[in-house]
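And now, chain A:
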Amino acid sequence: MEEIVPKFNYIVVVILMMTGLWSMLAQSNLIKKCIGMAIFQTGIILFFISIGAKNNASIPIVAKEPLGQVLGQAHAPEGSQPPAKPELAAAKAKVYPDPPDVNKLTNPLTQILMLTAIVVGVATLGVGLALAQKVYQQHNSFDEDEILENQTK
Partner candidate 1 sequence: MAELPIWQYDTLFLITVVLFGVTALTMQNLMSAAIVFGAYSFLMCLIWTAMGAVDVAFTEAAVGAGVSTVFIVATIYNTGASAKPRKPRVGFKLFAGAVAVATGAFLLSALPDFPAWGDPQSPVNSTVAPYYIENTIRDAHVPNIVTTVLADYRGFDTLLETAVVFIACIAIYSILRVDSAKSTVDEPDIIAAPPAYDPTDSLIIRQASRIMVPFMQIFALYVIAHGHYSPGGGFQGGVILGASVILLCISFDLKFVLRQWTEKKIMLLTALGVLIYAAVGVACMFMGGDYLNYNALDPVLPGDMAYARYYGILLVEIGVGVTVMFSMIGIYIILASNGRFKRGL
Partner candidate 2 sequence: MEEPSSTIPLWIVLISSMAAVGITLCGRIPNLRESIIFLAAGLKLTLLLSITPEVLGGETFAFTAFELLPGVGLSFNIDAAGLLFALVSVSLWIPVTIYSIGLLRTNDDRAQTRFYACFAIAISSAVGVAFSANLLTLFIFYEILSLSTYPLVTHNQDDEAVKGGRKYLIYLLTTSVGLALPAMIIVYQQTGTLDFTGSGVFQETSATMLTVLLVMFLYGFAKAGLMPFHAWLPGAMVAPAPVSALLHAVAVVKVGVFSILRVLTGIFGVDRLANAPSLTTIICILAGITLIVASLIALTQDNLKARLAYSTVGQLSYIILGVGLASESGAAGALLHIPMHAVGKITLFLCAGAIYEACGAKYISQMHGIGRKIPLTMTAFFVGSLCVIGLPPTGGFVSKWHLLNGALDSSQQWAFAIFLVSSLLNAAYFLPIVYKAFFAPPSDEAKFAKAAEPSMLMVVPILITATGCLLIFFFSNTLYRFAEQFVTVYAQSN
């Protein structure tokens, strides 16, 4: 049991992908095939994201202390003009802590790979639906068997 529980996400990923694969192969309705394709892709995206996730780590954005605190004027007295440009840049630079702790932030690399995968998935879905629509114009049906009969007629 201790082999399954810490790796439960991979099992879900495989189940999702196999339902997608099954529907792409077996479903005779073209739209169902497209939906199956989309589910297959989301399965893969879930796989990538889950390998990049870390226990009790926050989102990959480097938190910074408030600028005021760094400049030493918690609440700036009225009338004092803002510090000169270089100190401002220096303060800004110092605002961020030295290199953030790696284990506190989740893995950004897997996330950007999946940004690309989602967009590619939608693009392919769009083209698939366009093709399905044109097939429907020609054969008046989404069902693969009917289309085959229609073609061979």
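Rule of thumb we're sticking to: contacts are C-beta pairs under 8 Å (C-beta built on N, C-alpha and C of every residue); 3 or more make two chains touch, one makes a residue touch a chain; residues count from 1.
Regarding selection, all candidates are chains of the complex that A comes from, given by their letters.
Only a predicted model underlies this, so the values are computations on that prediction, with no experimental measurement involved.
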- Item | Touching candidate - 1 or 2 - for chain A as found in this complex | 1
- Query: Where on chain A does candidate 1 make contact in their complex?
  - Reply: 2-3, 5-12, 14-23, 25-29, 31-32, 34-36, 38-39, 42, 45-46, 49-64, 89, 96, 99-100, 102-103, 105-116, 118-127, 129-134, 136-138, 140-143, 145-146
